[in-house]
Structures are given as structure tokens and as C-alpha cells.
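Here the complex is missing a single protein chain, while all its other protein chains stay put.
We call the chains A and B, going by the order they appear; numbering starts again at 1 in every chain.
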């Protein structure tokens, strides 16, 4: 697997005048490099930007995507590279995409629910819907767990405890305003309770959150299924519910969902692939076809299975609509959670 | 202050104390520190916090840190004012070299992407060596080029880490 570890080629528009100057320079270089005349994809090498550090979910998605494209030779004569642009939960990456890469169909970016939350939290002017969505590709289920010896046996127990006194429940999960936080808020809202009382403790990653759950520091933990799978299998954590529509099986046991437990709520940690704004319609169509080819590849299905991702494929306008809806929902929810 | 210092740590330390800055410079530094910390202390009130100054909220630590900073800065000012007026200051102070080096680094930061790693780095090395007093033109040029090429090739070709290609397009 060819890795171009950490990111490199470009400067990031950071609000500093000098970086603006620089972006001017390399944008110019790009234009000189070979024109983005209407509808010419794929006329150059393609770059997939990961707006986060190597090693995370977005990065893995991009690299597996790249892998499938190379294995199946979906872009003959062209190469695909993965570039990481880190910063501010993806805000730096997306701002580069919509300013510097504008109109360039050869730069794609991975995004997802987490970025929607982060941009809301950062009070960013740029939104995910400012890009040209190509397709949503995968989704990961979230799981709500407690320590194995917790008195809480079902999701209902948890909701009842919260109802009796919200201060008695501390919710542990990842970044504030991220998928885990959104999950907590969604559940509480679906139970008809006040999300502003949610005592959410953020941890820097699944590992740290796992430690906090096992030590009994937090009452309940939320993260992606794969993050807790090992502990669940080992019997150190009990699952109260997963958050998708389809039930998930871990260690041969089918897990309940929020829906099956009687709460009309659903959270999917979806990931999507987007292009810069203002690309020609013809290119968008070709990109959709291209991504569809990846999605239908048996190789991709294999990867999905291995990584525990569910297929979550919406293209073109469906994808745009979905992303717009999610943005509205998340913005409202974060407001109700009292963090923006 | 320095009297009790000496008393507490006799011997080796005394020789080690290198008073490089004059009393005036120290007093100016103390004032800069006081202004900075006071500004940041005021800045605490700009931090978005639904909980106000609750110890569990985002303002509590900044308040502690900036207050401590301000107090220590005042302490430092007092230390400076009390220091003997005859404190030994370094004779001819050379500002030219550090300022030029800083300017070089700013240029490097701006140019490394458009020019490319190789050229920018060779230029940085050469210019920095000259500023730092090297007088052997040929040696400096050769070392600059060789170093830049080795680093570039080693990182991009063997370690698979991309560095900006720039105008050379290598």
C-alpha cells in the first residue's frame, strides 16, 4: 500500500494574510499545471484529502478507497494519492477544499457526521453543504455500553435513571459535539427528556473512554461499535443498545437497537466523499459513476465487512439532501445540548 | 534577592550565573510580561462559558494561570528594580545575526511550498551558515546542496514521505 504520510503539498488558508498569499501561489501553480476545463475528469491524477491525521476513521476510509481503485484499476493511467490536512476537526481541510480547490474535480475529500458537529461547534462560516457532495459511502453504528457490573441492565434503566436525576448519569464519549455526544442527545430527546441536562464527559479517543468506563468513572459510554467490540466480547462491558436501524452482531450475539428498545431514534456515523464547489455538472456525474463503481466492487464489500462498516450509499442530489438534513438536525441538537 | 540566592547555593552555581541582560532590559521584559498577562487575564472574560467561573468550567484555569502569571511578572519587576545598577551587561550586543536568521526563517516558511523543498532548504542552509559567520563560500554551497539533496531523496524516495516539489517538479 503506497502511503504518502503526512500531508504535504499545500498550505492552509488559516486567516493569516501570508497563507492567503501562499494559497494564491499554489492555486496559480495548479491552474498552470493543466486546465480544469469543463467536464474533463479524469484528466489528471486524483487526490483524496483526509481532513484529519493518519490513523483515524476518515483516513482508513480514504486509504481503503484508494486501495480498491488501484486494485481494480478503476482509474487507468492515473494515480490516486491520499493527503492528510489536519486541523480543527476538519475545518482546516474543508476550508482548503472550498477556497483553494474550488472548481477542481480532481481533489476529493472525505467527510462525515463528525465534521458537521465540529463545524457547528467552531461556529465556522463554511458548512459541509458548501461542497459538492458526490456520495455518502459508509456508516458505522454507535453503541451505548455500561461496565459489566453496572446496575443498569437495559436502555430503559438508563433513561429512567436520567429521568429521576440527570446529574446521576455521566456520559463518556469522544470529542464534544461529535457523534457520541450527538447520540446521547438524540436518545434523551427521543425519550422526551431535556438534553440540556446531559452531563457529557469528552475523552480524546476510544481508548481513553474505555479506561473511564472500566474504572467506573462514567456511568455510560458511547462510541463506535468497533471501538468497544473487544471489551464487549471479553465480557467487561454490557451493551444497552446500538444506534442504527439494522441490529449488529458481536461475539455471536445480536445486540438491541435504540428502536427495538422502544425509542424512536437513530444515529449513523456516516462518511461521505465530496468534491469542491462549482465543479462542472458533467464532472459531477462522472464522479458519481466513478464512486459507484468503487462501491459495487466486491473488494470494497470485503473491506466493509472486515471494518464493520455498513453500506450507506446515496449519490448526487440524494446525498446533498441528506447532508443538508443532517446539518440542520445537528445544529439544532447541539444548541439544545447547550454547547453552542 | 541575589544575596540570599548566593547564600543558599554556594560554590559551583555562582560562576554559572551569567547575567547577560542589563537591568534596563530586564525591567522592560517585566513590563512586557505584565502587559501580556494583564491582557490575557482580561481575555478570560471573553471565553464562552455557560458556567461562568465555576471550577468545572472553561474559565477557571485560565483565570488561575493568568493571575499567577501577572503576580510573578510583578515579582520579576521587583527583582529587576532591586538588582544592583552595576549589573554586568554584555558589551557589544549583536542583534544583527538573530534578526537576520529570524527573517530567513520567515522567508523559508513562505517559500518552501512554492519553491520546493530542495531549493528553499539549500538556500536556507547557505544563508544561515553565512549569517553565522562562515567565510568559505565553496564549502558552504557544496554542503548546502548535498545536505538538501540527501534529505530530500532520503525522505521522498526511501521513506515515502512527500516534501514539496516546487518549481523543479522532481
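Keep in mind that, in the parts below, a contact is a pair of C-beta atoms (placed from the backbone, for glycine too) under 8 Å apart; a residue touches a chain by one contact, two chains touch by 3 or more.
Basically, contacts and distances are computed from a predicted model.
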Select, from "Menaquinol oxidoreductase", "Tripartite tricarboxylate transporter permease", "Multifunctional fusion protein" or "Hydrogenase", the UniProt-recorded name of the complex's unshown chain. "Tripartite tricarboxylate transporter permease"
Contact residue for the chain not shown (choose from A:48, A:121, A:240 or A:273): A:121
Tell me, which residues in chain B touch the chain that this view leaves out? 1-2, 4-5, 7-9, 11-13, 16-21, 25-26, 29, 33, 37, 40, 43, 47-51, 54-58, 60-62, 65-66, 68-69, 72-73, 75-76, 79, 90-95, 97-98, 101-102, 104-106, 108-110, 112-113, 121, 124-126, 128-134, 140, 143-144, 147-148, 151, 155, 159-163
When the complex is taken as a whole, what residues of chain A touch the one chain not shown? 1, 3, 5-12, 14-16, 18-19, 22, 54-55, 60, 84-89, 91-92, 95, 121-122, 124, 167, 170, 175-177, 199, 201-202, 204-205, 207-208, 210-212, 214-218, 229-231, 233-234, 236, 306, 339-340
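As a convention for this text, only the chains that are shown with their structure count from here on.
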Quick one: report the Å distance separating chain A from chain B, using the average Cα coordinate of each chain. 38
